[in-house]
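Note that one protein chain of the assembly has been removed; the remaining protein chains are unaltered in position.
Moving on to subunit A:
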Amino acid sequence: MTKDFAVPPVVFPTGGSSGGANVQQRRFAPIPFQQPPPSSSSQIPFLSFNMGSAAASSATQAGPFGGTISSSSSFGGGSPSFEDEEPLLDELGIHPDQIWKKTRSILNPFRINQTVHKDSDLSGPIFLYLALCLFQLLAGKIQFGVILGWIVVSSIFLYVVFNMLAGRNGNLNLHTCTSLVGYCLLPVVVLSAVSLFVPQGAGVVKYVLAGVFVLWSTRACSTLVVSLADGGEEHRGLIAYACFLIYTLFSLLVIF
């Protein structure tokens, strides 16, 4: 009734048995070179085999990968090396407190704090994009690809227009531009959330609301772009019109 198959012995971190070490060495034998993982005797053998072989083959290709081996092999391994790792969000480059600070700076339509936007990041815009897609989904429109494509195209458009207008001393780069366009989508996200509750027949209310939010977005975006990159001061109105076009386009998606 119980099938008989060879189960590799599971060794828990409190000191390995000799059987575990033997199995581990037998598994490791065909690989030409590997650095034995630091806490080798305290590993779950089949887990460490996978990590070890992957890390070992990469170690054969480039020497100083001992760090990788130790960090990847400590996945199944002992508790001290797990706690020494960087937190996941930091490793991915997502800083929630910075995202929240930047988002809050746009929430006040009359006074926008420009200093928090000095280092651009793309994780806040991705979060806002997902929120916009979520609200559109709740309204019955599946537009994930459309919104992403329009964000990319409109940030390239703003990048070209700003750098051409500013001339020789224009130094807006595409990363900053996309970050600003993404963060200033916040009013459009709020518009899409609010328009879920506007009753169906009242078209004029929707247009007026959309107008207010688009103007908010435009003011935020043009102020930030002009203050964060050189060369835009004497072209504020021209750049503001470009931003206005971009956010009107997004509001069309929300209204209709």
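The rule is simple: a residue touches a chain if its C-beta (ideal position, glycine included) is under 8 Å from a C-beta of that chain, and two chains touch if they have at least 3 such contacts; residues count from 1.
The rule we apply is simple: contacts and distances are computed from a predicted model.
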Omitted chain per UniProt, picking from "Pyridoxal kinase", "Proteasome subunit beta", "Protein YIF1B isoform X1" or "Myb-like domain-containing protein", is "Protein YIF1B isoform X1"
Looking at the whole complex, which of A:87, A:140 or A:167 touches the chain that is not displayed?
-> A:167
Of A:174, A:193, A:215 or A:255, the one touching the omitted chain in the full complex = A:255
Given A:10, A:107, A:146 or A:198, the one touching the chain that is not displayed | A:146
Using the touch rule from the top, list residues of subunit A that touch the missing partner.
-> 143, 146, 157, 161, 164-165, 167, 234-235, 237-238, 241-242, 245, 248-249, 252-253, 255-256
